[in-house]
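Below is one structure. I have some questions about it.
The complex appears here without one of its protein chains, the remainder shown in place.
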Amino acid sequence: MGYDLKMRIWRGDQSGGDLEDHTVEVSEGEVVLDALHRVQATQAGDLAIRWNCKAGKCGSCSAEINGKPRLLCMTRLSDFDTSETITVTPMRTFPVIRDLVTDVSFNYEKAKELPSFAPPPRDADNKRRMQQIDVERGQEFRKCIECFLCQNTCHVVRDHEENKPAFAGPRFFLRYAELDMHPLDTHDRRELAQGAAGLGMCNITKCCTEVCPEGIRITDNAIIPMKERVVDRKYDPLLTIGNLIGLRNKDTEGRREV
Amino acid sequence: MASTETRQATRETAQAGVNGPTRARIGVKTLRTDRWWLYPLATFAVFSAFVAYATFRAVWGHDYFAEPYLSPFYSPCLTDSCVKGSSDFGQPFSWWGLSPALIILIFPLGFRMSCYYYRKAYYRSFWLSPPACAVAEPHARYTGETRFPLIFQNVHRWFWYAAVVVSLILTYDVVLAFGPAEGESSGIHMGLGTLLMLINVVFIWAYTLGCHSCRHIMGGRLRHFSKHPIRYKAWTLASKLNARHANYAWYSLFSIAIVDVYIFLLAANVFNDPRFF
Partner (left out) sequence: MTGNVMSGDGTGGMERHTYDVVVIGAGGAGLRAAIAAHDAGARTALVCKSLLGKAHTVMAEGGIAAAMGNRWPEDNWEVHFRDTMRGGKMLNNWRMAQLHAQEAPERVMELEDWGALFDRTDDGLISQRDFGGHKYARLAHVGDRTGLEMIRTLQQRAVELGIDVFMECTITDLFKDGDKISGAFGYWRESGRFITFEAPSVILATGGIGKSFKVTSNSWEYTGDGHALAMRAGASLINMEFVQFHPTGMVWPPSVKGLLVTESVRGDGGILKNSEGERFMFRYIPEFFKSETADTIEEADRWYEDKKNNRRPPELLPRDEVARAINSEIKAGRGTPHGGIYLDIASRRTPEFIRKRLPSMYHQFKELADVDITAEPMEIGPTCHYVMGGVEVDADTQESAITGLYAVGECSGGMHGSNRLGGNSLGDLLVFGKRAGEAATAYGSSLGADRPKIDEADVKAAAESALAPFEVEGGENPYTIQSDLQQSMNDLVGIIRTASELEESLSEIEAFKTRAKAMKVEGHRQYNPGWHLAIDLRNMLIVSECIAKAALAREESRGGHTRDDFPGPDAVWGTKNLVVNLNAAGTGVDLHEKPLPVMPDELKTYFEEK
């Protein structure tokens, strides 16, 4: 049942750091976060880890395990061989604060740049009506737990710090798509998504989808549909001509570009 | 033997990417221990092989028709040089002096080059941008698809329209493939070639109708599925195919190559088509 797990944990801060070896007893059914907590409680009381719900619902304990961006609480030790050494490092796209904790304020800054939902007035009986099939696409995106693993794995900012100002990242493309598909929203965010948010920087290599712990199909269901919507707006002469002669898509009527 | 320029670029990457001054100093481009290089390597090998073969076949201009089979690389055959019986849509490009394949291949080629799945595959395996998830890419700068030439990837839907026409023509070719081979009586016949062409066209349709642009045009661009039940249905079907778009991209690539090889060998009289009836 129980065995001694060999771990290498990155410890340090912006001035430098190293992988530190630890051996810790673990038992059946445990996850990487359990092992780290035991290291914390018995060997390194000041080991910095960010975590919260330990159930894969809050998205706090994002890190990289054997080089792969994952949630510490959702990575079971049974996925590894008992003789394998597990290497845990902080996310490598964000500035490190200490040990496994990084400064994810990039994401909170990006969230501020996004114009929020803009609904029309309620119906006469003070309620709103939307059909289930119309909200389902948005609901998939709202499963996002904001672990920022997609942001972390995206090479646009991971490998190119200089792109950070001009690129909102997959998490926020998800949000753009959610609002653009919202049956009631009155804003047209396509120009903004392509311009300020840097949708065109994405080369759809799908790493965001690969690492999403919620299994949201970020690329296929949000980013590419959003890119297609931008094509509608900017790169499709037929639709432009159609708009000019009044053959417009009634489904998107009443929206105002922001 | 890296040139000064490359070394300069490497240094800039080291500054800007995962080894940048604010990031955790880990020092290696990835700590992944799995075989992450397998996908880009395999993709690189297969695509290169396909491109080499397709170029050879397209430029060569021979052995693409074996009654009643026409190779998908040469369909429709539209020039003077097309062999007898292969031009089902006339020969409007009579002035064309090169291989007839070169006129029409631009459409399937453009469709696949701008396809969202193929883009992922070749950006990863040919450009290494990135080679795999959480593996640092070797480039110093990156602008994505925001400027020339990659901004032209946005034409994908136009190639999709063309791809539908191509798929229709290939479907017509399959119908013709149920026709008689040389020396057979008129009426419906079938050989191994017919079967291969049939399988090929099914994969091509599965690939074409599962295209992201198709999905968007069918209904993806709507905000109210509930007001467009038929388009919603079409979107749902396209979405189902779309979920396996990568698979169909590969299957159809192989099936095109196999059909062409098969017809090539028939036309070159290497062996005879086994006829079922």
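The chains carry the letters A and B, assigned in the order they are written, with residues numbered from 1 in each.
By our rule, contacts are C-beta pairs under 8 Å (C-beta built on N, C-alpha and C of every residue); 3 or more make two chains touch, one makes a residue touch a chain.
Not measured: the values here are computed from a predicted model.
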item	value
In the full complex, displayed partners of the excluded chain	A
Touch with the omitted chain, as defined above, among A:Glu20, A:Asp103, A:Glu162 or A:Asp251	A:Asp103
Candidate in contact with the missing chain, chosen from A:Ile9, A:Ile145 or A:Leu192	A:Ile145
Selected from A:Ile49, A:Ile65 or A:Ile86 as touching the chain missing from the view	A:Ile49
On subunit A, residues whose C-beta touches the chain left out of the figure	13, 27-31, 34, 40-42, 45-60, 74, 76, 78, 97-99, 101, 103-105, 108-109, 111-112, 116-117, 119, 122, 126-132, 135, 138-139, 142-146, 179, 182, 215
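To be clear about the criterion, only the chains that are shown with their structure count from here on.
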item	value
Subunit A and subunit B: spacing of chain centres that average the CA atoms, whole Å	30
Subunit B residues touching subunit A - in the complex, by the definition given at the top	13, 16-18, 20-26, 30-34, 116, 119-120, 123-124, 129-130, 133-137, 139, 141-146, 150-151, 154-157, 212-213, 215-216, 220-228, 232, 242-243, 245
Parts of subunit A lying in touch with subunit B, wherever the complex brings them together	10, 12, 14, 16-17, 19, 64, 66-69, 87, 89-90, 92-96, 102-103, 131, 133-134, 153, 155-156, 158-163, 180-183, 185, 198, 200-207, 210-211, 219-220, 224-225, 227-232, 234-236, 249, 251-252
